[in-house]
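Read the structure below first, then the notes.
Just one protein chain is left out here, and the rest sit where they should.
Chain naming follows the written order as A and B, and within any one chain the residues start at number 1.
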Amino acid sequence: MLAAILSLTILGALLGLALGIASRLLHVETPPVQAELEAMLPGTNCGQCGFPGCSGAAAALAEGSAPPTCCPPGGKALAAAIAEKLGLSLDLSSLTDEGPKLATIAEDLCIGCCRCLKSCPTDAILGAPKQIHNILKEACTGCAACVDHCPTEAVVMQPVPVTLQHWVMPKPLAA
Amino acid sequence: MSELLLLLISTALVNNVVLIKFLGLCPAMGVSKSMDSALGMGMATTFVMTLASAASWALEHWLLEPLELTFLRILTFILVIASVVQFTEMFIKKASPGLYQSLGIYLPLITTNCAVLGVALLNVQQAYGFFWSVAYGFGSALGFTLVLMTFAGLRERIALARVPAAFAGSPIAFVTISLLALAFMGFSGLNV
Partner (left out) sequence: MGLMEKFFGLSWGIHPEDHKRPAADAATRTMPVPERLFVSLSQHIGAPARPAVLVGQQVKKGDKLADPQGAVSAAIHAPTSGTVTAIGEIPAPHPSGLPVLAITLESDGKDEWAELQGCPDPFALEPAEISRRVAAAGVVGLGGATFPAALKLSLSQKSRVSTLIMNGGECEPYLSCDDRLMRDEAAAIVDGIRLMLHATGASEALVGIEDNKPEAIAAMSEAARPYAEVRIRPVPARYPMGSEKQLILVLTGQEVPADGRPGDVGVVVHNVGTARAVHEAIRHGRPLVSRLVTVNGACVGQPGNIFVPVGALVEEVLAFAGGLKKTPERLIMGGPMMGMSLPHARVPVVKGTSGILALDAAQVADRAQEPCIRCASCVRACPIGLLPLEMARHIQVGDLKGAVGVGLKDCIACGCCAYVCPSHIPLVQYFAHAKGEMAAQERARLRAEATRKLAQARSERLEREAREKAELAARRKAERAAAAAAAASASPAVTEGAQA
């Protein structure tokens, strides 16, 4: 009985010691995944994911509490990249990618209040007090942060029209 | 020498751990989606199995038998295997971060890979000497790697095929591996 207890204890202690030493010798600095994830996210802090900004979303992704599909402006491409980074299998079917949308301002409704200007994470809205605002298509990311700030509902999200440059040949139906 | 070679062949093909002995089915199903990770898993398992065979032989003959503690065999073997796996994990993480990432969760799972424990126990059962034990462990791992890679190759093709909805995913994989097992039954005619 004593021999059994002693031998197991000694064996465990020895192996533990060996592993401890090995972990010292073979120590690797793992790059913080969170920082890498944060670099992949758009960085606009638009808040559509429900986390406090992109760094919050990166933290949630790193600890696994957010799905890789949590970033709507990133779309399918970003979701796939995040899933690969984290080694997760991705279920794209849950992601309804309706295609990109951009914010537009209805000129007859805009009262020039400047409230939307401050909310834009990419400075895409041009405007001055009592002047009709305008949104730069090239800079708008479609995050919809401005929509709720408009008192007259002049900001509307509209799908980006398909142009010749963006057209993709449809996938043929399988036989 | 030729006997050692025969042992290798017989453990790898005739008495294949996965398809004939049905050990280590968990990684065989789990890590066989791509050839890359199958090769990585096979290599890691080979390393662990060979090392564990040697370590368990030493344990059996120098500790358990002299002290008449053979009833502790499973317990001590698992302890040793778990330590070897931990060591392997640390080593791979240092040596090849890419492989470490692609193996992911399955590396620690080698601990619970019954093939590793099974081979160690079979060594004792067959009363093999040290070199034979190591060769047996290595041959079994070779067979494991062979099956894993063959199966992964098949699954890579199946991923592209149009499988009826009811069979998509795991069901078709099970059908495939059973056919693979049937194929390996052919080796039992080798009579070594």
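In this text, a contact is a pair of C-beta atoms (placed from the backbone, for glycine too) under 8 Å apart; a residue touches a chain by one contact, two chains touch by 3 or more.
Values in this document were obtained by computation on a predicted structure and should not be read as measured data.
K.L.:
Touching the absent chain in the whole complex: find that residue among A:Ser7, A:Ser23, A:Thr44 or A:Asn134.
P.N.:
The missing chain is touched by A:Thr44.
K.L.:
Tell me which stretches of chain A touch the chain missing from the display.
P.N.:
42-45, 73-78, 120-124, 139, 141, 162-164, 166-175
K.L.:
Footprint of the hidden chain on chain B, which residues?
P.N.:
The list for chain B reads 159-162.
Basically, only the chains that are shown with their structure count from here on.
K.L.:
Based only on mean CA positions, could you tell me how far chain A sits from chain B in angstrom?
P.N.:
39
K.L.:
Quick check: in the complex, which residue numbers of chain A touch chain B?
P.N.:
So the residues of chain A touching chain B come out as 3-4, 7-8, 11-12, 15, 18-19, 22-23, 26-28, 87, 174.
K.L.:
Give every residue of chain B touching chain A within the complex, in rising order.
P.N.:
So the residues of chain B touching chain A come out as 59, 63, 67, 69, 72, 75-76, 79-80, 83, 86-87, 90-91, 93-94, 97, 101-102, 104, 162.
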